[in-house]
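A protein chain is absent from this complex, but the other protein chains hold their places.
Coming up: chain A.
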Amino acid sequence: MPLNTAPNLTRPDDFYEALIDMHRDLDDAASQAANARLILLLANHIGDHQTLLEALALAREAP
């Protein structure tokens, strides 16, 4: 299943705030750890290997 990069967030601004808020009061190391856990949790939810590889490749591309 191809990676969906079209608008798909049900509540975009709410999500963005929650993402930043996840890191409230965390130092850099704790933030890195939390991000890593978040990536793993969301990756498992997506599941499909090809979709994940697409996301990884897009993420790695330098602007």
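As a convention for this text, a residue touches a chain if its C-beta (ideal position, glycine included) is under 8 Å from a C-beta of that chain, and two chains touch if they have at least 3 such contacts; residues count from 1.
Simple rule for what comes next: contacts and distances are computed from a predicted model.
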Chain not present in the shown complex, as UniProt names it (candidates "FAD-dependent oxidoreductase", "Mycofactocin radical SAM maturase", "Putative aldouronate transport system permease protein" or "Serine/threonine-protein kinase RsbT"): "FAD-dependent oxidoreductase"
Interface with the unshown chain - residue positions in chain A: 32-33, 36-37, 39-41, 44
